[in-house]
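Note that one protein chain of the assembly has been removed; the remaining protein chains are unaltered in position.
We just call them A, B and C in the order they show up, numbering each chain from 1.
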Amino acid sequence: MRVTGKGLINRDKQISFSFDGKSYNGFEGDTIASALLANDVRLMARSFKYHRPRGPLTAGSEEPNALMTLHSGARQTPNVRATAQEIFSGLEVRSQNNWPNLERDVMSVNDMFSNFLSAGFYYKTFMWPRAFWEKLYEPIIRRAAGLGALSGLHDEDMNEKAYAFCDVLVIGSGPAGLMAALTAARSGADVILAEDDSRFGGRLLSEVEDVDGKPGHLWVDDVIAELSAMDNVRLMKRTSIVGAYDQGTYGAVERVSGHLRGAHADAPLEVFWRISAKQSVLAAGALERPVAFPMNDRPGIMTASAVRSYLNRWGVAPGKRVAVFGNNDDAHRTARDLAAAGVEVAALIDSRPDSGPSGDFPILTGAEVIDTKGRLGLKQITVRTNAGMQTISADCLAMSGGWNPSVHLTCHMNGRPVWDDKLLSFVPKDGAIPGMTVAGAAQGVMSTAGALQSGLEAAKTALAAVDAKVADVTAPQAEDAAYNIAPLWQVSGKGRAWLDFQNDVTTKDVKQAAAENYQSVEHMKRYTTQGMATDQGKNSNVGALAVLADATGRGIPETGTTTFRPPFTPVAMATLGAGARGAGFAPQRFITSHDMTVKAGAPMIEAGLWYRPSYYPEKGELTWRESTDREVNMVRNHVGITDVSTLGKIDVQGPDAGAFLDFVYTNMFSTLKVGRVRYGLMLREDGFVMDDGTTARLGENHYVMTTTTAGAGEVMKHLEFVHQCLVPDMDVQFISVTEQWAQFAVAGPKSRVLLNRILDSEIDNDSWPFMACGDVSMGGVQGRLFRISFSGEHAYEVAIPSRYGEALYAALLEEAKALDGGSYGMEALNVLRIEKGFITHSEIHGRINAFDIGMERMISAKKDCIGKTSAARPGQVAQDRDRLVGLKPVTPSQKLMAGAHFYNVGAEATRENDQGYITSVCYSPTMKSYLALGFVKNGPNRMGEKIRMVDALRGVETLCEICHPVFMDQEGEKTRG
Amino acid sequence: MVNLVAKSPCAALLPLSAGNVTLTEQHPDALTSVAPFAEKEVEVSASLTVTHGVAYPAVNHAVGKDGARAIWFGQGQAMVMGGKVSDDLVQLAAVTDQSDAWAVMRLQGASSADVLARLVPVDLRSSVFAEGDTVRTELQHMMASITCVGTDCFDIMVMRSFAKTAVHDLHAAMKSVAALSI
Amino acid sequence: MRLTCPLCGERDRREFYYKGDAIALNRPAPDAGTDAWDDYLYLRDNPAGVTKDLWQHELGCSAWIVVERNTVTHEVLSTALASDVKKATK
Partner (left out) sequence: MRFSAWQVLKNGLTGNKGWTPHWRSPEPKKEYDIIIIGGGGHGLSTAYHLAAVYGNANVAVLEKGYIGGGNVGRNTTIVRANYFLDGNSQFYSHSLKLWEKMEGDLNFNAMHSQRGIINLFHSDGQRDAAARRGNMMISQGDDAILLDREGVREQVPFLDFEQTRFPIYGGLYHKRGGTARHDAVAWGYARGADQRGVDIIQNCEVTGIDIENGAVTGVQTTKGPIKAKKVGMVAAGRSGQVAAMAGMRLPIESNILQAFVTEGLKPCLDHVVTYGMGHFYISQSDKGGLVFGGDLDFYASYASRGNLSTAEHVIEAGMALMPMIGKAKMLRSWGGIMDMTPDGSPIIDKTDIDGLYVDCGWNYGGFKAVPASGDCFAHLLATGRPHDVAKKFRLDRFRTGVDILDEEGKGSQHNLH
């Protein structure tokens, strides 16, 4: 029911929205909950386990009950807090976790059987027969579980991430936060003020009290006006600080457009901020806790502070006849506010025996609510007083169990809050978050005047830490009442008393857990699920702890507390994962020939971050194999070109370049002649092969190293490590030149013919023998030419500055075609290298050492190198290690399968009999046979032996012969020719 | 003789604009990585002063102006933008032509720092990052060099092959910042 | 987490690569024997408290850095260029 003359909503702007298909009106500034309450809708949700009817418990983001689903289709958003979501015109809201509807929910039958669904019941049953768990019990349990539902569709909304920096981050904009922000800002510090709510002001928006001689919310407006005019202040409302991390890093979620209808198409829904703050002031206030009295969960029962918020901020009376129950003075304040607004106060029930009269309403002291009635909403309460029982009709009950300072963020770095016996709550431990000062109610300072002063002092502390001068600021006049509270953790009685409303954990469950020796607070939590609902126990943990303490005969401080972990409030996956949809997950790298290659119809495949062509289909070719076979034959008989720019290229320069390379490679490079190229093997210090490639010596002190595409980054890092950490006195520098040069392999018997049509001056075998390198000129542009081969053919790699990459590729392709050649892709490249027995990362897959691939002789005996000592460990040179061999089917047409394993002929295909596995397979159009590289125990000593290849996964079995891994031209005549 | 036509890293991708921010490609005459050998920094600096009128830059700084600028580019390395360095420099430093290795983009406009704040984990607001300041950092998981070359004006360098992704990411941030300021 | 690169200043952890215990600086001689190499490569003090480890400012200036920090609190006590540390220990 809307109360005239109350509230900070804009009554000039009416907004229509729907809830469960029915249309309602609210005003600008309303949340779903305030608008529904204004329409006298109290039933908003069902609980998790017992499907109990529920209304809002709170008026903020900590809400455990009133969770709803917004929107439909791909935008369907479950578990939205009706108490925090602002309404906008056309908003579509649905209740969740009920069937067929909210009023008549079939699953509420669980409530009738609640005695059999007590804490941990599922650990004790559903075990017989065993197979029934997956087939029967679990599906039933799963279907019942969960609150809202995802749509199952891709989330197409745009979200974003950003970074921010400041001297002082102020978290919360109640009196303490505003005062802290004002003090820091006037002192010239770089300030961010973050407020979870849609409006700055905190509790000042919800209380009837003056600050600086004017209504609190007007004082807020003045402060915000001043702050927003300052360059050194960034005001961030609708921004929740969700995590506190090391060295002053904070995670924050800014809700940008979820409260708007028709936001700009480029505007994100939410922004995830990483804020780096030199200092922070936590002024997150406090949350009022419910009281665990019997049947305390009906719609209409909510915290007293929520009742005041609905009344004072939103101008809504959550009931026509409101009762108030509490153990502290806020209960009185609530009753007074209601009465002053003309709402009937049915009774004020104060558990304390001695609280005096308060206002013009009935007051029962030393009394407790011990029962309630009303199936879908509160109708009546039963009160136990010294004089006996009394039933009172009421449709709303405001309960005030005292305040819990919002310590959550202070726990994010393992700080455990400490118990304050006077406040009856936990307060943050000093220094729990380095650089964070806690102020106001979050620190247990409960009066407005105290909070203002505390905010000011916190700002001073923060300013001192960043060496800023403090401006002369004084805190304004405000309410300064003492906080009087008496313990009231649970009320005995017949019915269940809820602690964790959403998860349906009652005081009985906690007591049962204790009886079953789940007495550690963590055990109790995990056994009962107390505090594991979407509010992370914000509303219930302290109460549950008190009940556990009582059940185990310990004090609350001895019982301990569970910790709060990030995030402070749940964060959408799409927000935390913003930008990662589709291609956004990792940057893409493109070779200069990319566009031409795509145009030619070549499927592109990922190679690390790069894209490389798989094969180039020609007309009439139906399968990749046809294209690949053609490309292989083309290279073997004519000439092919392929872009090899993705291979890492590292410029190594300096007086010690040669010596350095000797140290990182197993073999010698200081002896390499200028103008020559050598293959190198690089080990990790653990003795396993890290990478391989060729390195060319361009000058006395100048080498260029190539790495594999996959290994480029790792190798660069490794070189820098070795240089800076092991041999910093060596005078050598590395610069990646991968991007500077577009590089193309030109392979095949006609490769030189082709090149001579491109190069400005011709080359021949004498000027450019196998493994020669040097500068060349093409169209007047200086490039580099390397006579190296990864195909076993007479081949070159030609490099040109990248701006000419596409042009050179086009020129090479044109000339190749004129020679019956063309482009070849990764598939053909793979066949060519397997035929020749060249290894790639398929073979050097991390567990392989030089001995395993038959390259132990490449570890020079003349010098030390990285990995040399480890490679010599006894286990690393054992004959029966899995070692590289070639494999061919005894019947050439029979398939070989990469990933298949080997077994001796006649032996069963079991793990115990395993003889090795295949790493690379191809069909060789040259040999007219499948070929494979693989690792076989003691392989090099088993040449000619027959061995069974078994691929059980795909049902292929082939008898193979172990052979040398180089299938063709073992002498390398073609390469040299 | 074969005719080779050059193509710049951001060809067909730039310019772009959104709101008050524009993104354009820069075409420096040459990019030369200069990494002085041991104890040769002073001599390298002298050489650069002769050829480019700039000293070897201090850490996190760039010196010079459009046409001749030396940007600190990481430990022991400067990127010299502009004409060719002296041939003799190879005696003093590892000199590497990087003219084709990097895409150079200029982000300009009142909200340019806000745009970068969506992509770069370093504070680039004018109050702390002014003309002549430079950083090596990341731009959405890509290695980047970012230099403030004037008021609300930044030169951004990413490796050439990342140009398309970098332009896409910058443009997305530009559009979003523009949408939020409406 | 933020680390102070001796060159670039304070930066987010995401710019850094982690290598492990700074013992990596102290590579034994090739003939130092099995124990020395086992100690160097594999066995670790793994302290719950102050440790020195090696990081690289991978997405920044590429410098390798010795970071002295607390593994329990994540407090960073000091940072230094690895090459300086290595040269000083000679």
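Methods note: a residue touches a chain if its C-beta (ideal position, glycine included) is under 8 Å from a C-beta of that chain, and two chains touch if they have at least 3 such contacts.
Fair warning: this is a prediction, and the values are worked out from it, not measured in the lab.
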For the unseen chain, which displayed partners does it touch in the full complex? A, C
Among A:Tyr50, A:Phe200, A:Tyr245 or A:Tyr703, choose the residue that contacts the chain missing from this document, as touch is defined above. A:Tyr245
Cross-chain touch to the chain not pictured, restricted to A:Leu147, A:Met295, A:Ala546 or A:Val664, is A:Leu147
Touching the absent chain in the whole complex: find that residue among A:Glu86, A:Asp155 or A:Asp371. A:Asp155
What subunit C residues would touch the chain not displayed? 1, 12-14, 18-21, 34, 38-39, 41-48, 51, 53, 55, 71-74
On subunit A, the omitted chain is touched by residues 48, 75-79, 113, 115-116, 118, 121-128, 130, 133-134, 138, 141-143, 145-157, 161, 243, 245-246, 249, 251, 272, 274, 412-414, 508, 512, 515-520, 522-523, 526-527, 529, 533-534, 536, 565-567, 570-574, 576-586, 588, 605-606, 684-688, 690, 841-842, 845-847, 870, 873-876, 878, 897-901, 909-911, 913-914, 917-921, 950-954
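FYI, only the chains that are shown with their structure count from here on.
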Counting only Cα atoms for the centres, state how far subunit B is from subunit C in Å. 30
Roughly how many whole angstrom separate the Cα centroids of subunit A and subunit B? 31
Identify all positions of subunit B at which a residue touches two or more other chains, and write them in rising order. 121-122
Touching at least two other chains at once: which residues of subunit C meet that condition? 12, 62-63, 81
Please name which positions on subunit C make contact with subunit B in the complex. 7-9, 11-12, 14-15, 59-63, 81
Note which residues of subunit A are touching subunit C in the complex, please. 245-249, 274, 276, 413, 434, 685-686, 717, 720-721, 723-726, 728-729, 864, 868-870
Interface residues, subunit C side, partner subunit A - complex: 1-3, 10, 12-13, 17, 19, 24-25, 27-28, 30, 37, 41, 54, 56, 58, 62-64, 73-76, 81-83, 86-87, 90
